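As structure tokens, the structure follows; a few thoughts come after it.
What you see is the complex with one protein chain gone and the rest in place.
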Amino acid sequence: MNDLTRNQKCEMFRRMVTIRRFEEEVKRLYRAGEITGAIHLYIGQEAVAVGTCAVLRDDDYVTSTHRPHGHCIAKVFDLKRTMAEMMGKATGLSGGFGGSMHQFCKDKGFLGGNGIVGGGIGIALGAAFSAQYRGTDQVTVCFFSDGAANQGVLYECLNLAALWKFPVIFMCENNRYAATTPVEKSACTKDIAPRAAPYGIPWAICDGNDVLDVYRCVSEAVSRARAGQGATFIEAKTYRVEPHCGIIADERNKDELTTWMSAAQDPILRFEARLLQEKTLSADDIKAIREEVEKELEDAVEFARQSPSPTLESFATRRSQSYA
Amino acid sequence: MNDLTRNQKCEMFRRMVTIRRFEEEVKRLYRAGEITGAIHLYIGQEAVAVGTCAVLRDDDYVTSTHRPHGHCIAKVFDLKRTMAEMMGKATGLSGGFGGSMHQFCKDKGFLGGNGIVGGGIGIALGAAFSAQYRGTDQVTVCFFSDGAANQGVLYECLNLAALWKFPVIFMCENNRYAATTPVEKSACTKDIAPRAAPYGIPWAICDGNDVLDVYRCVSEAVSRARAGQGATFIEAKTYRVEPHCGIIADERNKDELTTWMSAAQDPILRFEARLLQEKTLSADDIKAIREEVEKELEDAVEFARQSPSPTLESFATRRSQSYA
Amino acid sequence: MRKLTYADAICEAQLEEMAVNEGVFVVGEDVDIAGGVYKLTRGIMERFGPKRLIGTPVSEEAFCGLAVGAAMTGLRPVVEIMYMDFILMAMDPLVNQMAKIPFMSGGQFSMPVTIRAQAGVGTVEAAQHSQSFEAWFAHTPGLKVCMPATVYDAKGLLKSAIRDDGPVLVIENRVLFYEEEEVPDGEWTVPLGKAEVARVGTDVTVVSLGYTRRKALAAAAKLDGEISVEVIDPRSLVPLDMATIAASIRKTGRLLVVHEAPTRNGFGAEIVRHVIDECFDYLDSPPRVLGGADLPIPFSPSLEKACIPQETTIANAIREVCH
Partner (left out) sequence: MRKLTYADAICEAQLEEMAVNEGVFVVGEDVDIAGGVYKLTRGIMERFGPKRLIGTPVSEEAFCGLAVGAAMTGLRPVVEIMYMDFILMAMDPLVNQMAKIPFMSGGQFSMPVTIRAQAGVGTVEAAQHSQSFEAWFAHTPGLKVCMPATVYDAKGLLKSAIRDDGPVLVIENRVLFYEEEEVPDGEWTVPLGKAEVARVGTDVTVVSLGYTRRKALAAAAKLDGEISVEVIDPRSLVPLDMATIAASIRKTGRLLVVHEAPTRNGFGAEIVRHVIDECFDYLDSPPRVLGGADLPIPFSPSLEKACIPQETTIANAIREVCH
């Protein structure tokens, strides 16, 4: 992408590394019992979140899924509060009330993870509607994966988005699995994106492990949306490297895993190689970035650990505000 | 259709006339207060129900909608019990417990009208699954209209029907309206049938006011289904002549109505003209059929009127059987 | 004073709130055409145009989801669900999303959504067009629920609902739509969480939900001279004005709750639970619930009537509570 500055590429790389390292750390903390609950890791998909959010402004909207850490870091980039939320602390993005699946950040247009597969799709439609209603040029990106593509609400929303020309991007991260079900067993056709075709919604398939390809594809969609030309459907082909969730056994084919984690496929190794090759960054630059990420992550974990749990008092306050 | 015998065509004509006259009679009885509730008339769409059900066997399944009288007469052909159900009588198809929208007939594979727009689609999927599971060659036809085509469940079911090669026919009667909403305001594209394309489901559009075109199209679909080749999506272009429902005002364009009710479009007048032209029936034959229908309808109304209401006792019996 | 129908009261509330807050819009099936199927959005198109009165395809899950996203980003949606039965297509946006996001987000997002849904038995529309789900939504933390039974309340509660920063379900009654009542000129609101003593009495308290208020009042009038009946309409179920109910029971010592929804686990049981908690020592006889039959509503008109409380069955139940 010739229009990306060195700084932008550098920042994209940093965020990808941050997501990867964040997830690895979460895994470690989960095993150590410092993080509990249902944890869905984003490892292997970093290029999608980062390539997408790099196109967006702070006031654009994103809806996410049960696997939200990557999207959240890419859009909000607040490691401390994200990690604190993982531990259910009062300083977390959602004050400890949401946890892993329910990170929210109103200031950065992050409309939340969602424990319901497909639950964010209607919300994205509403955010896009709202931007159009208020006459802003804000864009909404709706992240979901191949499993969610089988929820009927998606097709209701495609019809409405097309009918009303909403500034929304349906970003389907086809990571080849829904829990333990491979996409071949859940979708009757090879690709998901063409399901948008009958609605007259432009669609594209991109290499979800190539951050620049994702960026390119999303850029076009965002331009169209900002120009009032309506929705786009993008399918990013990628792979979920970790098991579905902390608690679930993984019986996938080992070769498949190895291939997708190889230097030829891993989104971070691929981007790193490219940055080195086109001399955007030197090996030293990369080392420096990795060290900075390490430091920030340590700080975030420490911050989360030191933070207080939400109290029954804060609970009661909130209750009297919003709950009858 | 050269493969249709004179008797078959004659029977199709008879059923179309029966539906028309049944609906006209229901309208009269509704105005007179003998029938109450929410009544959705099928006038103008007779060719779809009859052209479809003429292909089916008694042991094939049909799911219907809130506008079920036409489907019910075409599949079940029991005027007396259908009329008795309209009046909530114990002799009605559903014993008076269901009413207009909930005619059921297990013996004839009529899996019911449905008060929920889209509510029959999943049920049709299940009936098709069941035939496959039991190893029979029964086919299921799922009737719905343009409004229901915007319910997400349809797309979930298209995916499953394609994935599992179910013997099911999705019959979308595009009658141009959902309650008061014209199809242009509810669907983002001109045709609905192509929405099945991404699922790899063969689709076709037929003239829903030409009973032979419907018959031809459904015959192909049924052959495919019986042969284990899976689902078909058919869109029958037709028109709902009456207002949506007894109670609702109609503000449609008068010209539109006149066109669709003209001899060139009315499905019964068209079929009649054709039968006369190709000399399948004479004017006298047609007169005789119409008179027979009149007689049967009179008998049905009389039967319904004379029938008892379901009693609190039968109510209590049913209760102890199925209701805790 | 002037005369107004229940349907027009709903229209007025929406028109007034749309005039003062441009974030308020109305969305639902057929709402934009000729004032809606039941004329509950009459006059809005003329005044505010299609931007703020949005007729949707039959896609309840999508447009309720749309309301969630719109509310999270600064708007104030009013969603019309034609029959409450159809809310079953939209349970995820209602229960998993709008009821929970204000809480799960740690209070970052408010959720000013009003859901207008109509219930009511008596129009002979059978089991899939006759359901009353108020108990479900009362059991859903994060939602407020009200059931206006008068023209005055139809307007006043709806205005409060639209102004509320959390999701409020307003259950309108289809049987009342075209009933006229005398109402004041101009604007008023009825606060959520404030019951009304619809009739003063001393022997027994009848708490009636929604349409049964009318039947309870008729039954009370019929019993006049024999039993002095106090009729309370809680108007909102969540929050519930237990103070007014408890004060009445401390006076009468007897309670009958009446509603159309099935008796089993209906909101009547919840009121009984509260009364037992707060007024046990004041009770002269066991509080009772007269709800609908624990059956789907049958089509046959005579059976339909037998499945919900009627004036005479209410009168009999009052007598029994007072035996």
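So that you can tell them apart, the chains are marked A, B and C in the order they are listed, and the count of residues begins at 1 in each.
Everything that follows uses one rule, which is that contacts are C-beta pairs under 8 Å (C-beta built on N, C-alpha and C of every residue); 3 or more make two chains touch, one makes a residue touch a chain.
This one's a predicted model, so the numbers in the text were calculated from it and none came from an experiment.
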Visible contact partners (per top-of-document touch definition) of the missing chain: A, B, C
Residue in contact with the excluded chain [from C:82, C:99 or C:170]: C:99
Residue among B:130, B:189, B:219 or B:311 touching the omitted chain: B:130
Absent-chain contact - pick from B:12, B:116, B:141 or B:241: B:116
Selected residue (touches chain absent from view) among C:258, C:289, C:308 or C:322: C:289
Sole contact to the chain not displayed, among A:44, A:126, A:152 or A:167: A:152
Interface with the undisplayed chain - residues on chain A: 36-38, 85, 88-89, 94, 96-102, 114-119, 147-148, 150-152, 178-181, 185-187, 244, 248-249, 251, 309-310, 312, 315, 319, 323
Missing-partner contacts on chain C, residue numbers: 85, 88-89, 91-92, 95-96, 99-100, 103-104, 126-128, 131, 135-136, 138-142, 238, 261-262, 264-270, 272-273, 276-277, 280, 285-289, 293-296, 298-299
Residues of chain B (touch criterion as defined above) contacting the omitted chain: 61, 63, 92-98, 102, 104-106, 111-112, 114-116, 118-119, 121-131, 133-134, 140, 152-153, 156-157, 159-160, 163, 310, 318, 321-324
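Heads up, the rule we're going with is that only the chains that are shown with their structure count from here on.
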Pair sharing more residue contacts (C-beta pairs) when B-C is set against A-C: A-C
Innermost chain, where centres are averages of C-alpha coordinates: C
Computed distance of Cα centres, chain B from chain A, in Å: 46
For chain B paired with chain C, centre-to-centre distance based on mean C-alpha positions, whole Å: 36
Distance from the mean Cα position of chain C to that of chain A, given in whole angstrom: 40
Where chain C touches two or more other chains, by residue: 56-57, 59, 61-62
Contacts with 2+ other chains: residues of chain A: 152-153, 156, 159, 163
